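Here's the structure we're looking at; comments come further down.
A protein chain is absent from this complex, but the other protein chains hold their places.
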Amino acid sequence: MTLPVLVGNRSFLALLFGVLLALPAFANQYTLFVGNLMLLYIILALGLNILVGFAGLLAFANAAIYGIGAYGTALLQVHLGWSFWAAAPVGAVLAMLIGTLLAFPALRLSGIFLALATLAFAQATQWVLWHWQSVTFGAGGFRVPPPDFGWIPVKQDYGIYFVSWAVTLGLLLFTWRIMRSRIGRAFVAMRDGEIAAQSLGIDLLTYKAMAFALSSFYAGVAGALYSGLLGFVSPEAFDLFQMIIQKAMIVVGGLGSVVGSVLGAALLVYVMEVLREFKSTQEIVFGALLIAFMVFQPHGLVVFMKRWLPGWEEPLHLAGGVQSTAPGHDTSVAGATSKEHASAERT
Amino acid sequence: MLMFSYLMATGITTGAFYALVALGIVIVYKSTEVVNLAHGDLFMVGGMLAYTCYVMGGIPYLPSLLLAVAGAFVVGILTERVAYRSVLKHGLASVLVATIGVSFVLKGIGRYIWGGKGDYLAFPPIVSPEPLQFGNIMIMSQQLVVLFAVIVVMAALALFFKRTRAGKWMQATASNPKAAMLCGLRIDRIYMYTFAVGAALAGAAGVLMAPLTHLYPDVGFVLFIKGMAAAVLGGLTSIPGAVLGGVLLGLAEQLAAGYLHSSFQDVVAFLVIMFALIFLPTGLLGARGLRKV
Partner (left out) sequence: MKRLSTTITASLAFAAITALDAQAQGANVPGITNSEIKVGSFGPLTGPVYIYGKLTMNGVEVYFNKLNQAGGVHGRKLVLVREDDLCKPEGAIAAVKKLVHDHKVFAIIGGGCSNPTLAARPDIEKERIPFHVFAAVADGIVDPPAANIYTTQITASIESKAQIQWAIDKGAKKLAIVAQHDAWGRARYEPMIQDFKRRGLQVVADEEVTVDQNDGTAQALKLKASGADAVMLLGYPKAAAVVIRDSIKIGYKPLWIGQTAIQDLPALQGLIGISGALADFVSITTVPGHPDNPQYAEWRKLLKDTFPNDDLSVFNLMGIAAAEVFGKVLEAAGKDLTREKFLAAYNTIDNFKSSIYPGPITCKGGHKCNESPAFVKLENNNVVFAGTVALK
């Protein structure tokens, strides 16, 4: 007996977003705040997975771009008096433009070398946020006035939550469509074999730039929402630790999987809050959990979901891991690319 | 002129720090094609174990050093068996996250055991803490110890990879694990010993550098970032490259701090790397190869 396709990744997403939408009705302020953070992380994970999971570009700049989005949005409000609604799109676009520049080094570098170059960029960005005091207010951070939700028919307190929810859902649907389109297929082709992709007429610069542009835009949007949520922007929120958490989310969820991004982000945010109970030993437990995830599900939880929920499809999931090495080395350490590619793409 | 001499000397001595860390990273990479993100924490473990033996336990220095290195070696084996063994074949991203997990665990344990003793723990240097005269500049004696260690380790590793069979096995495993298996190499064992030796190196570095870096659970973090930067700058598979990368980074930092402003000290390293990689995408002395299709 076969199950109808409705049990699967789509119903999981519907359930999660349904619960998140209803959250203000029954949760207290703490849970609501965590839920809002979860939405932000979902956006970040979606973007990062496009870059790392689908396009195979091992970049470590996402947290810095997140910061540029937050700073851009907040500084436009504080220095130029713009409203949040005008500043947020501009901040996100600014993040996108700066992030896209990283496509240039990505043409020459791959694997660990790209990782390091983007990491260097991220550290340099932190340095700028610390030292360009006249603009960024330095390491002490600064306060941002709250966005005006007067025009939305909800309580002021819930405004940022519903806006985050709507934006996250929108970006999720957008990601879903893109990854199933030509662009998504081009990304995956690039990931699985650059030279073969080129021989199919895929221009690497265009598609790498697009991958960086997309992930940076998502990070920028998340940054704008962050500034609206916290009302306080400072550099330490966008450091290497943040980058590591984002990376962990997409790997735990599943590289090359849209739902995997959501799953990884939601799960890790939830886990990190639950682990509060461990107080000072949180780090040990969290580290042990990450190790456990990697030992039991190294390709992400979507593999588990796929096995047990028959309607769960992951046509582009990377079961083999990202390309690890510089040219000249056999990429077999990267593992065999998934058999999933061979299966027909069901709509 | 005096300032220039000092800056050069300091550049080389801090470069030696980065080089020592980088060498440990390179040896692991040469064999497994993985960067162990917990390398800095292994550094901390070595230093803390030596602290426990030497400062707290009163055991003489040399046995403490050996115990610390042995301890780090054991931790390396443990982490490989528990965390990395089954993950290595699943691709770089998964391994990186596993190493991140190990890093959190080691740091958390470090905080738990040693964290309540103070914010920074002092470790006495091997020789006198007073500076030594060299021409018209002064150098701390422990810095010379580290410099000496770098040279010794570099020579030892170069010999190891070129002349010994074990070294060749490691390189073969990195180059093509499947072919290596077909030739009868036990790549599981090789991975395990590689991580263990890398950990031992990190631990040794931790002990030797402890009098100058001081000991605290996060001591490995920045050193790891800079050390990894040095290793990548050097080419990641090249042992002299790691040392060269380290020294270049150290010099860049000190010269920028001295002649521009001290606020540039931290960022110069990253700028140097970004530009170097643009012109030399596989690092200074890295393997420039043809891409396999």
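By written order: A and B. Residues from 1 in each chain.
We adopt the following convention: contacts are C-beta pairs under 8 Å (C-beta built on N, C-alpha and C of every residue); 3 or more make two chains touch, one makes a residue touch a chain.
Computed from a prediction, not measured in an experiment: that's the story for all the values here.
Where subunit B meets the chain that is not shown, the touching residues are 3, 6-7, 10, 13-14, 17, 108, 111-113, 115-120, 122, 124-125, 129-131, 137-140, 209, 211-214, 216-219, 221-223, 254, 257-258, 261-263, 265-266. The chain not shown here touches subunit A at positions 3-4, 6-7, 11-12, 15-16, 19, 23, 26-31, 33-35, 37, 130-131, 138-141, 143, 226, 230-232, 234-237, 241, 270, 273-274, 276, 279-280, 282-283, 309.
As a convention for this text, only the chains that are shown with their structure count from here on.
Subunit A and subunit B have CA centres that are 31 Å apart. By the touch rule above, subunit B contacts subunit A in their complex via residues 29, 33-35, 82-83, 86-98, 100-109, 111-112, 174-178, 225, 228-229, 232, 236, 263, 266-267, 269-271, 273-274, 277-278, 281-283, 286-293. The touching residues of subunit A, when paired with subunit B in their complex, are 52, 58, 105, 108-109, 111-113, 116-117, 119-121, 123-124, 127, 131, 193-196, 240, 244, 247-248, 251-252, 255, 280-291, 293-295, 298-299, 318, 320-335.
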